[in-house]
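One protein chain omitted, others in place.
Every chain is named by a letter (A, B and C) in the order it is written, and numbering of its residues begins at 1.
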Amino acid sequence: MVWMLRLTLPLAGFWLVLSGHYTFLLLSLGALTLVIVTWIAWRTDTVDRAGVALHLSPRLPLYLLWLAKEVFLASVAVSRQVWSLRPALRPAVDLTPVGDMSELSQVIYANSITLTPGTLSLTVDDNGVEVHSLKASDIGELQAGEMHGRVRRLEVR
Amino acid sequence: MSASLVAELVSGVLLAAGGLFVISGGVGLLRFPDFYTRIHAVGITDSAGAGLILLGLLFHTTSWDTAVRLVLILLFMVLTGPTATHALAQAARRDGVHVWREGERRR
Amino acid sequence: MSTFVLMNVSLFAILIATALAITRLRALYEATMLTALFSLVSASLFVLLDAVDVAFTEAAVGVGISTVLFLGVLALTRSREAVTPRHRLWPAGFVVLLAGGTLIYAVQDLPSFGAADTPVQAHPVTETYLEESQHDIGIPNTVTSVLASYRGYDTLGELVVIFTAGVAVLMLLAHAPRPREHLVHRELILADYRIVRVISKILMPFILVFAFYVLFHGDYGPGGGFQAGVIFASGFVLYALVFGLDGARQVLPQSVLLWLIPLGVLLYVGVGVANMLLGGAFLDYNSLNPGDPEVGQHAGILLVETAIGITVAAVMAAVFFSFAGRRLSR
Partner (left out) sequence: MLYAAMVAVLVTMVLALARAFMGPGLYNRILAINMFGTKTVLFVAVLGFLVGEPEFLDIGLLYALVNFVAVIAVLRLTHYDELLVEGSGDESP
């Protein structure tokens, strides 16, 4: 039941903001859509047992704002490399630990790493995220764990 | 100053900054020495460039429908963009695409 | 030169450059990627020309499905183009030059770009569609009224073409031999890619909802049955790509797909037959609700678009399954 709500509520929101026509006909078609898609999603869950659900933490918007700031700063740094006459690129590959994160948090963490220019997640498993970066200090920053901590705090509810 | 003028100004600044990032990424895609470093360049256009341009458009509109779609596009790009690049990088890594180190010939 | 001309010219230049690059490449995977790019550029051009519905279709079909199908085909054959011996290039070159020359000669007869006095613009039927569709049919998107109501016959024909093509492909490919075990070991199993798996899982329902949104809002904006069907199929293909064909088949069994293919066509024809039983002409939706023709039109268009969506989605998914099923087993 909780599973269904977690899935259906975002989908319902998606339909409502997209639609913009709140007539009886379109709302009932929307309800029909939600029934069909939820049913298909339920079937996929029994097939792949991936057990992924959108845990929308109330802290998520705050995290996204912080991430946006990081992305902006990193973009400025990489852009300066792009435009400098002799780009000082010292690529490095190293592992940054994930600790005992849930799978979804690992994904958020790895994608945040990729989203920030200058760092890129290569592989993800329980040992950690293998990161490729334009300079070694970027990986050091990740290993220091600020982003990791913020992603961790998204889990706490 | 009226609110709409401020919105116009903010939108202009965001669009200009976004355009700058977008071009930077494109130039980086050509200038950087190997596949992995180029991904970082693409990262600038896809995250900062796209984000700023979409935000700029968001300040440019007064219609609710349009604003919703801009936000949705932004959300989907945040979701799919890094996933696609990560998948690419992981597949390239698995295929043994060489990681360029400083001082090597560009490829 | 106005900005729009400039944008048109630059997009056309990109388009031609892409086409030339596609012909030059011998590595067919790369060429297929460039055809996807070709679709992106031409869709942008359609947007620029204000043909929003066409752009929508091009985006959905060209990028979402045909790339995937091409790749599925390449997975069955080999991915490098054979080198044609030089002496055999001459006749081909002659034919190409002849055909190209004829086309360029014919271009002189085309109206100039953006001309207002072309037959398309000047013919009274254009006026009729644009002016009277609001009164006759009462939905904002004239493209949808033309496609589903005024020219319902044509659209039925198109649907039957898709149906026939789908059946033909399935007859050729449906009985797939299982892939040989030793060939599978180097395959990329995306379900092991944690991020791709999680994000695809989250994204898939949204793609499906978006497909339904496109289907049901064709009256108001760009969209309709064809696009919706393709988007639905591509959402499903995403699932099959990540979680394997067997998984996708468990979610939506092949037999169900095979039933859905004719179901759409039958629904379309059924609407027409119902019109006749109610005393109207074939596909004359007014007869669905003689009191208020607009309601009848609305219902008829909705049903017909749904019918298109069902068949297109089922055909696309089934065709992908049968191509991929020859190799992709997991």
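The definition used in the following text is that a residue touches a chain if its C-beta (ideal position, glycine included) is under 8 Å from a C-beta of that chain, and two chains touch if they have at least 3 such contacts.
Model, not experiment: these values are computed from the prediction.
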item: Neighbouring displayed chains - absent chain, whole complex; value: B, C
item: Residue of C:Gly64, C:Gly280 or C:Gly309 in touch with the missing chain, whole complex considered; value: C:Gly64
item: Contact partner of the left-out chain, one of C:Ala27, C:Val256 or C:Met276; value: C:Ala27
item: Hidden partner interface residues of subunit C, rising order; value: 3, 7, 10, 14, 17-18, 21, 27, 29-30, 32-34, 36-37, 40-41, 43-44, 47-48, 50, 52, 55-56, 59-60, 63-64, 67-68, 71-72, 74-75, 78-80, 180, 182-183, 186-188, 190, 196, 200, 203, 206-207, 210, 214, 221-223, 227, 231, 234-235, 237-238, 241-242, 324, 327-328
item: Hidden partner chain, residues of subunit B it touches; value: 11-12, 15-16, 18-20, 22-23, 25-27, 29-30, 35, 38-39, 42, 45-46, 49-50, 53-54, 56-57, 60-61, 63, 65-66, 69-70, 72-73, 76-77, 80-81, 83-85, 87-88, 91-92, 95, 97, 107
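By definition in this document, only the chains that are shown with their structure count from here on.
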item: For subunit A paired with subunit C, centre-to-centre distance based on mean C-alpha positions, whole Å; value: 31
item: Gap in Å, rounded to a whole number, between the CA centres of subunit B and subunit A; value: 16
item: Interchain centroid distance [CA atoms averaged], subunit B/subunit C, Å; value: 28
item: Where subunit C touches two or more other chains, by residue; value: 195, 199, 202, 206
item: Two or more partner chains touched - positions in subunit B; value: 79, 83, 86, 90
item: Contact footprint of subunit A on subunit C as seen in their complex; value: 191, 194-195, 197-199, 201-202, 204-206, 208-210, 212-213, 216-217, 220, 239, 243, 247, 250-252
item: Residues of subunit C touching subunit B in the complex; value: 188, 190, 193, 195-196, 199, 202-203, 206
item: Residues of subunit B defined as touching subunit A within the complex; value: 20-21, 24-25, 27-28, 31-33, 36-37, 39-41, 43-44, 47-49, 51, 64-65, 68-69, 72, 78-79, 81-83, 85-86, 89-90, 93, 99-102
